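A single protein chain has been omitted from the complex, and every remaining protein chain is retained in its original position.
Think of it as A and B in the order they're written, each chain with its own count starting at 1.
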Amino acid sequence: MANLIGKSEKRIDGYDKVTGKGLYASDYYNQFPHMAYIKAFRSPYAHAKIKKIDYTKAKALPGVIYILTGYEDVRWDDFPKMAIIAKDEVLWAGQAIALIAAETEEIAEDAVKLIDCEFEVLPFVSDYYEAIKPDPVSVIDPEYETRAQGFQDRPADRATNRVSPNIVGAYYMHTGDLEQGFKEADIIMEDEFSVGKKTASPLEPATAICKYEPDGGLTMISNGAGVHGVIKEHICRVLGMPESKVRVIQPYMGGSFGSRLSPYVELQTALMAMRIKRNVSYRFTRKEVFTAGPSNWSCTTKVKMGAKNDGTIIAHDYYLCEEIGACVNNTFFSGRLSSSGAAPCYRFPNMRMDTFAVATNTVPAAEYRGLGCPEAEWGIEIMVNRLAEKLKMSPVDIRLKNIIDPGERDIYGEVITSIGLKKCLLGVNEVIKVEEKPVQDGSVWKRGKGCAVAGKQNTPLGRSEAKVWYNSDGTIQLFISCDENGMGATTAMGQICANEFGVDLKDVKVIKGDTLCTPYDNYSASSRTTYNTGNAVMIACADCINKLKTEVARVYGLNPKNVEIKGKKAILKGTYVQEVDIPPLFKHWTMFTQGNWGLQQYSPVVGYGVYCPAPIHQWGPDGKSDRVWNWFQYSACAVEVAVNEETGVVKVVKIASSADTGNPINPEIVKSQIQGGVHMAIGFTTMEEHLYDEKGAQSNANFSDYRLPTIGEMPTNENVFALINPDPLPDGPYGAKGMAESITVPVGPAIEEAIYQAVGVRLNYYPMTAERVLAAIKEKKAREAAK
Amino acid sequence: MSEIEKIRVELTVNGKHHVLYVSPCKTLLEVLREDLNLIGTKRGCDDSNCGVCTVLVNGQAIKSCTMLIPLANGCDITTIEGLEREGGLHPLQQAFIDRFAVQCGYCTPAMILTAKAILDENPNASEEEIRDGLHGNLCRCTGYTKIMEAILDVRDGKYKESCGEV
Partner (left out) sequence: MRFEKYFEPASIKECCELLVEYGKDAKLLAGGTDLVPKMKAEVLAPKAVISLHKIPGLETYKLCDKGVTIGALMPLRKLSLCEDLNKWPALKAAAGHVSSMQIRNQATLGGNACNASPSADAVEGLMVYDAIVNIAGPNGDREVEIADFFKGPGKTDLKEGEFVVSFFVPAPEEGTGAAYRKFAIRGDTDISIVGAGARLLLKDGKIADARITLASVAPTPMRAVKTEEFLIGKTPDEETAKAAGKIARDEAKPISDPRASAWYRKDIVEVEVYHAILDAAAAVK
């Protein structure tokens, strides 16, 4: 069997998915008997006190089983923010006030309408600027608030030196001598940038089906991430369930992109099932996916950079604020997550980084592909392009000058062991040739080109385990609990396993996502699966192979080190046979072989593997630590766009994106991630954003007015270039690392530069909608006319 | 609200004739999923914007979340379950696997059926015409490049021998 690593093996879930036979959580919606269905009563206001609420009529409706409110005796503080049912104050439009379980979904819907609720509408904050302005409205009544955990004390806004009640955490990092850096700079530029709020919008809405077991336990089937590390842990911890009585199954997931890392539907459904002791189904409507599921956190950044005439960036003063929605207490936000996007690519010898987070009365933020890096790096990459222009340098050359080389330390002090970013940049430039002017056709569509680069850290996130069975017929079963959001992780894990045993991929059956039989994994996040679970799979395979070697060696009276396993065969050294089929060595059970402690038919040889990256070391007051991230994934993007100067519409006509994936396990799956990543980023940097009405409720919470990209926004096939430029990761499985997040990061700044090259306007905000581009074009014309 | 009287609906789904008594308030999507257990047809936005509920009604692609069941009465319906034949997969299904046009897979059945409608109507559809036809089908994972590759392979006859005519 040839080496399977770097081979584009067909996806193992392909058949199930093209035939419609693969089951998703939503396919279990009404598959169990005696099911109850949940519908939520949600706040129409961004901020209000519940003055009076009357459930009498709703309760009286035949078929209503139970009404769950914020007064339930549970530890709401431990719930993910999206799942917290309001008590007497609602903090965003869409927050649940009551969940109704009924015999049918229709009855539950009717009952929701019968709830009589009187609100006292309170002032609200819907964005960063509102949240930090002098004497802002407080997002939450201060008496409810608790202090952010684990982070430094409340910071003041750097510009105004003022502390806002809405600021929830902060992170500072200072390195070198910033003042001196600016003194030595030949050129200094600064500006302020921000981005819109977006929803990941997987096509399958959040869904949880909870079976109430006769022993008082629960079986949860959901499209949430992390069967062990997220869903089971939350159910046991928050609801006080014994671990032995909670089983979580993850069928195929209809996408996540980070948005399903918070167990909001799962916890509410499990709680309901425990209350009514029945099977319960709960599925979000599309509107709820927007208003009751998480958004990203938008960021406002202030970027000031100083550079030498040769393009060396020597000073970087960086300020960032995460706008995190109604995440009011015990949140993990502090600016720290996004700050990781501030310096993964460049040296920045003198840097000050002040970052923090601010709450608003909008839907709580949570993970979204890239973990704040598209938002954090947006202004930085634009600034690098502007410096290049001012210095009359190519945007490629200025980057090559400043990008970190392998073996160097980043500004935190960590050694960068794998960085293929320069190769990535050169790769995309070879396709788009950003230094050459595009051909203009004389129409209203003006062409321009641009490029940008990005890095995204991998957070050390707990533990991955894997279990392998070598069956007596030589087939192999791999048991893992990483998520399969669609990215192809299970295929990659299967390939790693098959490769370790030297068999075809079809000889490995991957069993995933069932806490009853698949071993622990935290969850798939931060592009960690290939690295984390991949390492666990390799360790498990080695364990299994070692045991198998021992067993085979015993049959032939050999030292195990003289046995080599190649699929169904064992290669033997120093005995009377050189090669032997392994399956016949498994003895059939008879009266006369009972007591055989060796290989026995239908009893697999079992291997087990655990992999945990070293944890983060808490950073000091200077923000530095010798151990923070596992590694960085990198990508570069170059685009050619056409901007309609009459309408402001921006079309990406050609795009090249390159990923430093380490050694890719399955290149075609990686390429399809690259293509999907740029498409997603074209969407959120040119079209998608939450809009709010006068009540502070999202006014475009649907797929008609919230504009997700279609096929029309993707360049035609001959104009899409997905490149892989690996720098092998020493501690990755076969040198592989993750890649899916960094792809999205440089797309926006590359488009921004291309728009500038096309029509001469700069944009500091994305999405760069047609309206915003046209407004900028008009402003420029008015300025020119005024001259 | 008083319960509505059920109506008699005859459907031929994937060649199989069904006589059903269902509420006329149901959509074709609900009947396919709930009454006929054909769960390959998915529900995404439920208001005809995402396209994951696409099925063929008398050969034409429609969004089943928006078709009231009485309108499907007497119609010939093809769902993803109807594409696999005894000899193997439909060429589009095989091409989607071969070209890595599948990630989470939630849009895949609808994407394949929409592509089938496009090619059935115009076996020589241009890339532009195919893109136009897929405009109502959202995919969040793949960026469509590999989906187009798969459809173009089928259009260009790469599966004629292995899977037969489209």
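The criterion applied here is as follows: contacts are C-beta pairs under 8 Å (C-beta built on N, C-alpha and C of every residue); 3 or more make two chains touch, one makes a residue touch a chain.
Please read all numbers here as calculations on a predicted model, not as lab measurements.
Although one chain is omitted from the display, it touches the following shown chains in the full assembly: A, B.
Checked against the hidden chain, the listed residues A:Leu61, A:Val580 or A:Ala770 yield one contact partner: A:Ala770. Check A:Lys401, A:Arg707, A:Arg762 or A:Lys780 against the missing chain and you find that the one touching it is A:Arg707.
From the set B:Asp46, B:Glu81 or B:Asp153, the residue in touch with the chain omitted from the display is B:Asp46, counting the whole complex.
Among B:His18, B:Arg85, B:His135 or B:Lys160, only B:His135 touches the chain left out of the display.
Contact with the omitted chain, checked across B:Thr41, B:Thr54 or B:Thr108, is made by B:Thr54. Taking the whole complex into account, chain A touches the unshown chain at residues 106, 646-647, 649, 687, 691, 699-700, 704-705, 707, 709-710, 712-713, 769-771, 774, 778.
Mapped onto chain B, the interface with the missing chain covers residues 1-2, 4-5, 7, 24-25, 27, 46-49, 51, 54, 57, 60-63, 65-68, 70-71, 114, 117-118, 132-133, 135-137.
Basically, only the chains that are shown with their structure count from here on.
If each chain is reduced to the centroid of its CA atoms, chain A and chain B end up 30 Å from each other. Across the interface of their complex, chain A is touched by residues 1, 34, 38-47, 49-50, 52, 79-81, 83-84, 89, 93-94, 96-98, 100-109, 112, 127, 131, 134-149, 152 of chain B. Residues 8, 10-11, 13-24, 26-27, 30, 110, 200-205, 252-255, 257, 285-286, 485-488, 668-669, 671-680, 702-704, 708, 710-712, 714, 716-717, 720, 722 of chain A touch chain B in their complex.
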